[in-house]
Structure formats: C-alpha cells, structure tokens
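Omission of a single protein chain aside, the complex is shown with its protein chains in their original locations.
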Amino acid sequence: MEQTVSRRDFLKLGGAAAGALAVGSFVPPRVAQAALEAGHLNAQGDGYIPSVCEMCVWRCGLLAKVKDGRVVKLDGNPDHPHSKGKLCPRGQAGIMTTYDPDRVLTPLIRVGSRGEGKFRKASWEEALDIVAQKMLEIREKYGSEAMVFSSTHNLSQVQFENFLQAFGSPNYGTQRSLCFNAMIVSNLMTYGMEEPARNYDNLQYIIYTGRNLAEAISNSETGEMIAAIDRGAKMVCLDPRFTKTAAKATDWLPIRPGTDLAFHLALINVIIEERLYNQAFVEAYTTGFDELAASTKPYTPDWAAERTDVPAETIARIGREFAAAAPFALAHNGWRTSNFVNSFQAERAITILNALVGNWGTSMVHAGGEEGGGLGKPPQPPYPRISAQRLDGVPWMYPFVPLKIGVFQQLRDSIIDENPYKAHGWFISRQNPVLSLPDRKKTLAAMASMDFIATVDVILNDTAWFSDVVLPEASYLERYDPLAVVGDKAYIRQPVIEPQGEAKSALWIYKELGSRLGMSEFFQYADEEDYIKQQLAPLGASFDSLRSQGYVELPGEAGDQFQWQTPSGKIELKSSTLESAGFAAIPTWSEPPAPAEGQFYLLTGKGARQTQFGTQNNQLLHKYDDEPRLWMNAKTAKAQGLRDGDMVQVASEVGSIYVRLLATEAIRPDCVYMMPGFGHLSMGLTTAYGLGSSDSDLHVTYTDPISGGQALTQTFVTVQKA
Amino acid sequence: MKIDIAVPSRLYHFRPNPLPVILVALMAIGLAVAMVRFASGIGAISNLSNTYPWGFWISFDIYTGIAISSGAFLLAAAVYIFEIRSLRPLLMPTILTALLGYFMEVLALMVDLGRPERIFNMLFYQNFTSWMLVVGLCVMIYLAILAVEIAPIFLRGLKQDKWAHFARRFIKPAVILGVVVSTIHQGSLGALLLIQSAKLHPLWWTPLLPVMFFVSSISIGLAMVIFESSMTSRYFKSHHLEIKLLAKVAGAIPYAVGIYAVLRFAQLFLSGNSQYLFSSGLMSVLFWVEIVIGVVVPFILFISPRNRADPRTLLIGAIILLVGMVLNRFNVSWFGIHRLQEVGYVPSLAEISISLAIFSFGILAFGLGARYLPLFEDSDAIAERA
Partner (left out) sequence: MATIQQHAYLFDATRCIDCRACMIACSVENSVPMNDSYIWVTGSAVMGEYPDLRRATMPYHCMHCLEPDCVSACPVGAWSKREDGPVLYDEDKCIGCRYCMNACPFSVPHFDWDKGLFGGALMHKCTMCVQRLEVGQEPACVQTCPTEALKFGEREALIAEAHSRIAAHPERYIDHVYGELENGGTSYLILSHVPFGELGLPDVGVTPVKNVSEAAMRATIPLALGWGAVLTGVTVGMELNKQRKDKAGKEEPAEVEAAAGGKR
C-alpha cells in the first residue's frame, strides 16, 4: 500500500500552521493605486490583477484576487496558453510562498560563524554597501573571475546575466546541468535547436522516457497529455516506478535504469529493419541515414530485451505502433531520462526516432525563443572582455555545453580543487545549490572556502543559511520582472500587493548593486516600470494597457521560416559535430554501471506538490503533500527484513542518510526512490526543517563529457534498518 | 449516625472510608480534564476524530447509561400503574438511580457536545425528522418526570412532609407520561442508528432497531433492579436484601430475554442477514458473545426457581446479563459501525477519566441519597400513616 493523504483526520498533522493565512493586513498605496488605474480594482480595493506565476518555470498566467490589500486567491488566467484558466497545486499554493511566516523581510548580515544561522537585521544601504565592497575587494585582489555567480531559470535572470557580465566574471552556474543538459545538447546536435516545441493536437501515440507529467506538472502540457489519452491516444511510459503518469499509460514498462538507450536503439532497429520509417522525410530532411541503419543493425528487440527487462515482442510492437501512428506520434524528450553518462546518447536516440518517422511539423514544431523578438531593452555599453577560463570547464572540458547553461557540479568541484584558479566570492540569486548539487558535503566545503557569499532569496533557504549577507527579494506577487514571452505575446508579472517588509525586486537589487560597483551604465532604468517601458518602446505599446490586459502582442515572427541550425542545415541523424570532436556520431550502446549485490539504483524524481528545492517550506503544499520517504519494493523490503514505516539508513560511497521507508509495489525490486528537495539544513525554515532527508547527501558526482549533465541515477546505495 | 465530637484529636481518630475519597479524587481528575476540554476542544483530550465522531462517551455514558436507567420506568409502571405494590420497596432506589443516571448523561453531553451552551437550541430550532431531537427532548422531559417521581421522598428528607404529601399527587400522571417517554426514549436510541443503515453491520442494523432497544431495555432494567438491590444491601446496612422480591423480578427475565432473542433471530432470518451469523469475522464473534452472555446464559440461570432464590446467583446472573447487553450497546454504537477510513480509535485515558468522574459522581450522589433520604422506606405507607 502506498501512503495516502486521505486526511480526514488532519488534527494530528497540521496544528502549528493554523491561522497563518490571517496575519495582519497592511495598506498598499502604490500597488493598489496602479491596479486601480489599470481598472483591476474597484474603489474598495477589491478585484483581480493579472500576473505570471513563479511556483515553477512553466510561468502560467494567473489572476490574483485582491481584497483589502491582501491577495486572497490565485486563479489560472484563461487568457494564458500555459494556464488556460487553471493552476497546478503549486500555483494554487503560491499565496503561502508570499505569506510564508519564514519570509526574510529585511537584509540580514551574518554575525555568528557560517551555518550557525546567526544574523542581524540590516538596512539595505548597509547590506548593499557590504556586498559591493566585498566584491570590489575580491576583484582587486584576485580579479573579476574570482567571483562566482549562480542563478536559475527566472524572469530576472537576463539582468542577473547582465550583472555578472558587467562585473566581468566568466563563472556562471545554473542548475541546468543537473537537469536537462543531455536533452538540450542532443537537440542541438540533431536539430540545431535547444528544444523543439511539442504539439499534442492530433497526437495518437506518445512515448515518455521518464517524463512524469502527472507529477512533474507542466500545467498546460499535463492537461494536453490527459486530453490526448482521453481522446484515445496510446501512451507508453518508461519508468522504473509506477508513477501517476505510468498509471495512465497503455504500456507501463518498468525498464532497468540506464537502459533507455537500448530500448530506443531497438525501436530504431525495428523501424529501419521493417522499413517503417518515413522514406520521403528521411531523404529530404536528414543526413546519415545509411550509417544509422548500419550502426543500429545489431540492436534488435531481442538484444534490447536482455538489457532493458522489456520483452522483445513488446519492443517490436511499440516500434510498429509508433511508426504507424506517425506523424502523429511523439517520442518525448522529457527533461531527462534516467541519468547515466550514456543519457546523452539516449536523448539522441529519441530525437532520431522522431526524425525517422517524420514527426516534424505535426507533433514536433519549431519553438520560439524566450527572448521575444521585437522587445527592447535599456541601452548599455559592451561588456568587458573576459580572458579567464571558466571554472566549470566550458568549453575547455565540455566543448558542446552552451555557455549560458554550464556545468554546475564541475564549477563546484573546481572551486574546491582551485583549478585552474581559486574562487573567493559567490553571489547567488534564488537558487539552492546546497540541496541541488550532488554530494552536499562537497558543496558545503566549496562554500566554506569562500571569503564571501551573498544570496538573494525570499526565504532563508539552505544556501542563504550559509551566506554572509542575505538580500530579501520581493515574492513574485509583490514585484515586477522583465516580460515573459510565450509565443506571440509578452506577459507581465506585476505586483498584486505591496512588498512585505523591506523586500525588493531583483531588478532593483541588481541595479543598486551595479551602481555601487561602478556599473551604472549597465543598468539604465529608473525603476522596474521604466525597465518594462523600455522593453515595450519598440512595439509602441502602452504600459497601461499591458498592465490592464496582462500581456502585449508581439510582432508576428515569420512562422515556419526556420532552419535547422546544424552544420548540414538538415536533421543530423549522424552528428558531424560530435564526429569531429571524436565522440560517437551515431548513438551506440555503452553498458552503464549497475549496482553490486546488495545495492540499489537510487532514483529521484519530482512530485506534484514541490518544485525543486525552494517550495518545501510552503505550508499549503506541506499540508497536502505526502511524507517524503524512501520507496522500496514491498517484496524486496520484506526479504530485507524491513517493514513499511521503518527508519532506514541509506548509504552511498559519499554519504548516508536516515529516512523512513515506504514499502510499495510501485517500484522495481532493484531500485529505491526518494523525492529530492527535502532534508533542509536551514533552521530558518520552520515547516521544512526536519522534514525528510536529502538525496544530495548520497549522490556521487558523475558528469557526462558531452552534455555536461550530472548522471543522477548512477549512484548506488545500500539500505539497512537504522 | 452519630459523630463523637468529644474526641479532642481528630487526626487520631480520623478513619476515612476510602471509597468516597477515591470517588472525590476521580471527580477532581475528571473536572480538570473537562476544563482542558472546554478550553482547548474535544480533540485536546480525546481520541475522537472525523472518522470516529462518537466514541466511548456515547457508547458508555449515553447508550449504556440510558439502558441501565430503564429499571425506573419498569418499576414505576409496575407499582403505580399495575399496582404490584409488593415491589414498592425497590422503587425509590431505582428512581434515584435513574434520576442520577439521566443527570450523569446530561453531564456527559455537556462534555461531548461541541456547543453545550446551545443545548436549549433544541427547544428553539426543532427539526422534527431528527431522532437526535427526540433523544434530546426525551432526556429533558424524563429528567423532569423523575424529579417529580422522587420529589416526595426528597421533600421528606428535608422534613417537609406537608409538601411531600402535596407532591405525591403528581406521581401517577408523571409515571404514565414517564413510561411513554421512556418507551420512546429507549427506542429512540435505537432509532438514532436507523440512518446509519449504510454503516452499521447488518447483524445489528434493522428497521426494528427501536423495538429491539425497547425490548432489551426491559431485561436490562430488571437486571439493574437486582444488581442495585444486591449492591445496596451489601453497602448500606440499613437495607437488607429483598430476596423474595428480587426472585420475583428475576422470574420475568427469561420472558424478557426470550422475547428479545426471538425477535432478533426472526428478524435476522427473515431479512436474510442470517448469512452474516458466522461469516463476518470479528462482527460475528461480537454478535455471538453478546447473545450468549446477554441472552442465553441469563435465560438458563433465571429459568430455575432455585437459582432465583440464591442471592449470589441472582447477582452474578444480573451482572452477566448486563455485560452482554452493554456489549450490545457498544456494538451498535461503536464496534459494528463501518468506517470509510482505516483509522483506529482507542479511547484516551482522559476520555475514560471523564466518564469515571461522572460515574463517581453518580455513586457518591447515590450514597448520599441512600444515607440521607428515606429511600428504603415505603413512602406511601409512611405518608399514609402521617
């Protein structure tokens, strides 16, 4: 039995958090005034204000219901393609991220030793002065490259990048190498674009390789998946766990971790051997078919069955069904497959599979960028030239990893190894590397080696806990951000309530720091509204109509006028780029490591109520989330003498944790699973502290040399009764 | 009773009876727990939950309490309506028991109701499809009736013989009304469960539940008369055992439980629910335990006149019957109810302490009543003499 959140009997579970929604109200002159002008609020100050969600990176449109200067409810904006009037559990709970009693509401300056959690409140003047002074000191003593910057996937990231480039540091860490590097790089190699968009409109057949849309929710796509299934589309789900997505699948294949590549190679084999591919499409738009055919000949369904634990006839059947459904079929790239160092090739095989049957233009289409053609930006001088090498090895160790993506875990390791030089300062914005990077001990060591760490966040997350200065950012319901581009529209994130305490927007923080660092010319906007007005300037659109409508139309990009930005200008089944660098140009099988006797694959994956490493303190999400436990197959657990609910010790070669066991039928017998994001170290998180344990204590750092992706599933663990 | 006040040192000769001390202590504990309940809610002291909205209090204080108070209406009917005057000596103690019993139920309700301060809403906003309303009104009315029935004795205890004589005039109408109200009341506790047809196990649920409750309350009442008389004769020297009368009372028990058993089994077989007699695991076991000790054993024991003449057998037989019938009340109001959630419920010590406190109050009050009221005299006879 899986644990349930039936929660008729809540009493024992909630308690302390009761009434937190009702903290004192305050009068918001400025935001209310603006909303009144935009026609969102009535004279009493009640009404709905359109904005953009930030509970994950999907950026749904929302309508914030405001009453007496407080946001009381968030609804999905029907006018936004990502929300279509709906919000996921995290979006619905966003109100508690804003009203989190643990919010950091003034700048904090560390007074105790690092990690002790002793801070004093400070004014913005003082805090910004200290940060700027420290950064200047480091630049003076060790050069700009001694400052490391890291931030992840947020709307103000463009100004964060502006900030670090103006400062002159090449060292930029994003979380992307912990997530989807393999997918991005494989798409770049095959299609010459980072991530083609998916179109579910007439989809009849989907293969998800570890993409768990029912739990790792991407609001509109999750809805499209269910709608497709409802229409009668067939769905194949490769996952060692019986996830909530797997529960909707026509075929759930509990494949052996690390063998997704073998499965997809066998599909390619079936499709080529049985001549099921789209000959016209392959000839017109692809290169390297013959080499592919020759190279995948040995990868028969029987061959794959041995490796994947999926029966050969099932593989052959799926190959045939997939080809028959094309071009209304889709082998979904996912964010990542089960992550092994061979995952890059697995992603490549998936991209090739789609090309072979000619899904392009139907289920896969060209995606517009997030930059938004036609939007303006404040003027600025060219950035200083940077000569120092990047600590994360891009491109000198990882030639194919885009600069904006980087290899975060390598950055961390280089900080420790001081290779090729020593870093002295770290500026982090809304990111939690203490929890997200593999091997937490190393991350803490890297932080300990720093002379100075400053963090921008809304709560005292683990990383902020270990920082010297914490700069409180306004929550996404309290601030402007640069416009969010989706398709042919740019959506505005605008404050629906006044920032609480002293919290400020990232745009303001970077600008203020910039001016203290002598970089004012890179931040030529008076305030947040002025920044957005400058974005709008080339369109001739009015700021007021943007605010009241919630979005602005962008000039139509020439729809299908795109090119595959590969060296050949075609879809490269055989990648010339990879070939020239000496990597396998056509996906070839390499046997992934497997757990020894007594060890388990350690799986991680998202749940519907949490986003990465920053939402665990949200009381509403906590209220409805399951207790984070270690999943183990019920029969395996029994054989090991473990019972559901036992406290167990899980150990890998880099660390060990204690966590409660969930004995369930819903997982392969050779795997264990835990949800990442729990096991916070910060005692400033009263809801999340003490909840579950962190996979980052167990994960060993393995980096794929091509994509720079962290091979998260390549860690094996033992489990014993604590 | 005389107290020797000439003794100088009270400490020296102070030999407290342990029972009242224990009772008072239990009441103090219960009172403290009740304070917590009134300050912080029922959840603060009990293990009740949304899956178990009713628990030990309802099964013990209400369902059991009202069942064992049924002796009063039986004896009152026997003495005042059917003029079986020979039973008169048993009457007043039984009525006092019932009065205290009902008062105890009110105390329990004050703890168990979410909004006890609104209890009289039952008089202002009445929903006449609600059996809960009937139960509430019956408690209120019957409490008043019992007060009328006991008033003469009480007034005589206060040496107000003239008033006592006056109060006696109201007894007969009160008794008639009391029997009617009691009949409805005993039945209404069964009727409360009618609406739980989807939850109560078919070994217990039947449209005849009110009838079952009324019929079983008769044997419970008879057993209670025996039990009480036996106990009071043991603890109060003023009262010696009315063995001949009790044998008479016991003689009715085989009929009472016999009719009850016939009804139960006829209903089960006619409704087709007899299929669950042996197939429902724990439910079947509970059913049979209830039937064996509540019906079969008392029937066998009390069918024999020799047993009925033996004080020990009388007492033991009565206790066995009571245990069986109390189990029935627990079964219908607690054990036999299907829950949608797999959530357990074991009453907390605090819950039990409340019931113990109320129970202690009852015993203490009965003790005081037995000591200071002319309970064991034939009030009519005395009044007539006066």
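To keep things simple, chains are lettered A and B as they appear, and every chain counts its residues starting from 1.
By definition in this document, a residue touches a chain if its C-beta (ideal position, glycine included) is under 8 Å from a C-beta of that chain, and two chains touch if they have at least 3 such contacts.
Small disclaimer: the values here were computed from a predicted structure and weren't measured.
Novice: Which of A:503, A:532, A:621 or A:706 touches the chain that is not shown?
Specialist: Considering the complete complex, A:621 is the one touching the chain left out.
Novice: Looking at A:115, A:143 or A:223, which makes contact with the chain not pictured?
Specialist: Considering the complete complex, A:223 is the one touching the chain left out.
Novice: Which of A:149, A:242 or A:678 sits in contact with the chain that's absent?
Specialist: Touching the chain that is not displayed is residue A:242.
Novice: Across the whole complex, list the residues on chain B that are touched by the chain not included here.
Specialist: These residues touch the chain not displayed: 37-44, 48-51, 53-54, 77, 80-83, 85-86, 88-89, 113-119, 121-122, 124-136, 172, 175-177, 179-180, 183-184, 187, 191-192, 194-199, 207, 210, 237-240, 242, 244-245, 337-341, 371, 374, 376-378, 381.
Novice: In the full complex, which residues of chain A touch the absent chain?
Specialist: Considering the whole complex, chain A reaches the absent chain at 1-2, 4-8, 10-11, 13-15, 17-22, 72-76, 85-89, 91-93, 95, 214-215, 217, 219, 222-223, 226-227, 229-230, 232, 242, 244-245, 247-248, 252, 254, 608-609, 619-621, 623-624, 633-635, 664-669.
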